[in-house]
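For reference, the structure I am asking about is given below.
For this view, one protein chain was removed and the others were kept in their places.
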Amino acid sequence: MLEQQLLNALTLGSVYALFALGFTLVFGVLAVINLSHGAVFMVGSYAALAMVSHLNAPLWAALLGAMVVSGTVGLLVDVLVLKPLRARNAPHLIPMIATIGVGIMLTSAAQGLFGAEVLRFPEDVMPAGEFMVGDVHVRALEIAIVAIAFLLMAVLFTILKRTQLGRALRAIAESPKAAYLLGINVEGLFHITSFVAAALGGIAGVLIGLNFNAITPFMGQPMLHKGIAVIILGGMGDIRGALIGGLFLGFAEVISKAYLSSQMGDAVAFGLLFLILLVRPSGLFGRKLERKA
Amino acid sequence: MNAPQQPNLLSIRNVGKHFGGLHVLQDVSFEVPAGSIYGLIGPNGAGKTTVFNLITGLLTPSAGQIDFQGQSLIGLEPHRITHQGIARTFQNIRIFKEMDLLENVMVGMHDHLDYGGFGLFFNSPACRAAEKKARERALELLSWVGLDHKADMLADNLSYGDQRKLEFARALATEPKLLLLDEPVAGMNPSEKTILMEEINNIRNRGYGVFMIEHDMRFVMGLCDRIAVLNFGRIIAEGTPDEVRNNPDVIEAYLGKEDE
Amino acid sequence: MSVLLRVHDLAVAYGHIEAVKGLDFHLNEGEITALVGANGAGKSTTLLALSGLIKASRGKIEFQGEDISRLPAHQIVERGLVQVAEGRAILTTLTVEENLQLGAYTRQDKEGIPASMEEVYQLFPRLKERAQQFAGNLSGGEQQMLAIGRALMAKPKLLLLDEPSMGLAPIVVQEIFRILVEINRRGLTILLVEQNVRQALKIAKHGYVIETGKIVLADSGANLLANPKVEEAYLGG
Amino acid sequence: MEWFNDFWSTYSTLVFSVGVHALLALSIWLTLSCGLLSLANAAFMGVGAYVSALLTLHLDWSFPAVLLAGGVAPTLVALIIGAPVLRLSGVYLAMATLAFGEVVRITVLNLEITGGPEGLNGIPLATEGWHIALILAVTVYGLARLRRSKVGRAFESIKEDEVAARLMGINVDRYKLLAFALGAFIAGVAGALNAHFTFFISPREYGFENAVDILTMAVLGGTSSLIGPMLGSSILTLLPELLRSLQDFRSLVNGAVLVLVVLFLPKGLWESRRIKAFFKRLKGGEA
Partner (left out) sequence: ADIKIGVAAALTGGAAQYGVSIRNGFQLAAEEINAKGGINGNKIQLVIEDEQGKKEEGINVFKKLIFQDKVLMVFGPTLSNSMFAAGPVANAAKTVVFGTSVTANGITDIGPYVFRNSVMESDVLPVTVATATKHYKLKKVAVIYGNDDAFTKSGYDVFKKVLEDQKLPVTTTETYVKGDVDFKAQLTKIKGSNPDAVVCSCLAEEAANIMLQARGLGIKVPFIGGNGFNSPKLFEISKLAGEGTFVGSPWSNTNPAPANKAFVASYVKKYNAEPNQFAAQAFDALHVAAAALQEVKLSGDVNTDREALKNALPKATINGATGPFKFRAAVTKTGKPGGWDADQKPFIYVVKGGKFTAFDGK
């Protein structure tokens, strides 16, 4: 059963990574811990569900649709909430608090629209395909999740490290003022980042919704919890960190559930996180550099 | 020289510092006598600020000895070093931006306010008196640098030059025996420099030692009793302003040919 | 001589406090103009307003005949008005080379970038040595060089410099002033804010003296240098 | 009178909660004022709650003793984990403290004596209104004194620039530990008070969401003074109750209020400078 557990861990870890990707991106560029990311993730899965069950859309279209919907939500949050806060020079915790409010609103809106009960994708849209590798039960869905996570990660990483756009984003991350002086359209890139990050959250939502086949208005909360752990583990704002952190958390959780006890999943994951932070105060990939004087 | 037979306040012996493979300081030695103004000059990136960081305990030297009043500073934490009587200002200004000017200076007096938790909670007379005295002293220091009329302004709203002055007052508030100034007149115009020059002279005359890094030659040469020149992490010259000014190596590496 | 930038009745306020109180001045194309004044006079504030980083509370800024006072900052840079700000604003978590590349962010002629990079490295050989290091680890003077080099990467039409000589070794200051004269000769218009008043006025065709948010003197650089009032207030007697 | 009795029976818990939340918001205000974004206060509250409840249930200690123990226990924990944890800064500190909270939660979850995941039921009612009022008053007074002293200035300077603060002769590590431990004490007492009027406690009350709630109260109220956290905690505690009649829209409105307050008052509801300026202008206007 070890192989099966490893597959569980890989899938779970990939989803964590995918979720954390958008989360870390927003932090990296806007310097905001966006606590509505969990809700945006939930919006993504409801959007896909609505398209599948009300519009009879095929799954791939629903996936795209979910990206657009959640991306738009992310964009709106940036335009309506974060931008005014930037304009007002709000102290750094304030945008985070605002996103808590947004998260609550989105969650209760979803509850109003879809009810609090667990909803599920209809049987017939679930990607078919199950096969056995040895005695491991593999579903096509799991492969897709892992592939999508790694692919998006690679694309994003390349953009950030190798292109002028990526440099511009990193410039903004460090100092919006300096970025303005360089002629970078800071607000524009903030909007784009918010859209992309939320869209990534949306995809993660759909994939999780499919994988566990349970969609509720509250599904974002535990995810957010894990997401924060992942990006801290990997180093805030670091793309590779999100991947490694996500996988790490996934494995820690599954393996400890499997070999210690069901209750130990979080204990081991967070206990390790705690210890890692003590040894590496900026996470695995985080880099702190500051001239002393 | 004003005080020829003064003992040495600070002595730096064979100090080296490297960051990974980058050797920023090598075999640096010099002595700062008490009651004098000592200058450290050298090209950008020569390692001057690094010397200050080593003295104040923000960095630890890779080699060598640093003694203050005959006691080693190596391994002491920064606040202990301040306690010994060393204060500094920063090249990239580090004031407490969200505090007003008075509070900024009063932070500098931290060590000299000795009331305990008990007195604090019950607002004991001793505590009140100490606070009152500190406040007065802070205002006095602010007036030295000409900022007393802005005492309750947020430090962040000061212009660049004023921020430097505030930092200066704050450093004095720790009642140092040795004041380290990292480019104190950067961003000030010549008239303001002249005023500050007098100020620093006064400080020295009150018995403080001053050790400064500065790129403004008129200022350095007019003020310092002795000067060390650092280039690529090594001392290339040491002596009186005139000696240094006419040293061909210094001209070559730092001063340049044309005069102002 | 055509006017590149014309400022009319520019005022800027921080909250309720007006830091700049109605400035009128202009810059001629191809000239160096100096703006001098005491600490807190409002020089940096003026430059930030020109770059669109602070919004003017009143007044008009005309650049090449166009009113840019309402444009967002990045569009002002696109039009060729580039600033080296006070405090340098270099990106410490990026390498020196990345900083320079970002300087060319708004440039259309991508193929010209490597050549400009080489030019900057020639002006500041120190930067070339440190090309792959994080800019945050540079010494103060090196950072200032990087900031100027980075601005040049944008191929500006008008360069605003806020105290470029601050914190630099005398030899580098001389070098920088030489470079400013040099790039000016190649056609670049420069607005120079300096505490190094003597040197600034020496190379400036025109100069303005600003006091508590108002222009109190305007003359040619040479005349200002000779002006006893300037001598007393800014040159240290 | 009759009316008041019924009102009090229905809403006493709510009123008590306002007080306890105010204490919690003040406890996080304290660490924030030292620049520490510590989210351990929910866990400290939990430690205080469990220790005190167990002492009451098993050893029958007197209530004041129980309260004191509820404060001391988390303080000890804070002193132990403080040294390694406080080396971290910013969000990393936040996360480490959150992770610590998680570890505490899971420990409680797996212990026999704490009742495991179901928690402790049947804790006798011991907290009375004046207990909370008195403790809150002493806390506010103490913090107000602290703020205006060298300790308060030390905290603030550390918050703004640790390196500069060190060079002003401030023993930064010690002051951080002080803020952390004092915060833990206040949170622990709040937990002990809380445990003795809610009848039961369980590990899920001291988790992530609660940690964030506490932070929200302080920040929403405004961290520039002591009034802010108290105002923020009162509003966030009372708001859901006031909105009860909205039923399904309740949390929607709750969220919206949060967003709007933050949008229009980004420095928090109570910002000393703004309010001072306002009164100044008012006076100026009259004169």
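Going by the order they are written in, the chains are A, B, C and D; count residues from 1 in each one.
Criterion: contacts are C-beta pairs under 8 Å (C-beta built on N, C-alpha and C of every residue); 3 or more make two chains touch, one makes a residue touch a chain.
Bear in mind that the values here come from a model prediction, so they are computed numbers and not experimental data.
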Neighbouring displayed chains - absent chain, whole complex: A, D
From D:52, D:75, D:114 or D:202, residue that would touch the chain that is not displayed: D:202
Selected from A:53, A:72 or A:213 as touching the chain missing from the view: A:213
For chain A, residues in touch with the removed chain: 1, 4-5, 8-9, 12, 111, 115-118, 120, 123, 137, 139, 208, 212-214, 216, 218-219, 221-222, 253-254, 257-258, 261-263, 265
Touch list for chain D against the chain that is not drawn: 6-7, 9-11, 13, 109, 116-118, 121-122, 198-200, 202-204, 247-248
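Assume only the chains that are shown with their structure count from here on.
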Most remote chain, CA-based centroid, reference being chain D: C
Where chain C and chain D are represented by their mean Cα positions, the distance between them in whole Å: 49
Approximate Å spacing (C-alpha centroids) for the pair chain A, chain C: 42
Chain D residues counted as touching two or more neighbouring chains: 163
Multi-partner residues of chain A (at least 2 other chains): 291-293
Residues of chain A defined as touching chain C within the complex: 164, 167-168, 170-171, 173-175, 177-178, 180-188, 287, 289-291
Chain B contact footprint on chain D (complex, rising order): 142, 145-146, 148-151, 153-154, 156-157, 159-161, 163-172
Of chain C, residues touching chain B in the complex: 14, 17, 36, 38-41, 44, 86-87, 126, 137-142, 144-145, 163, 166-175, 195, 197-199, 232-237
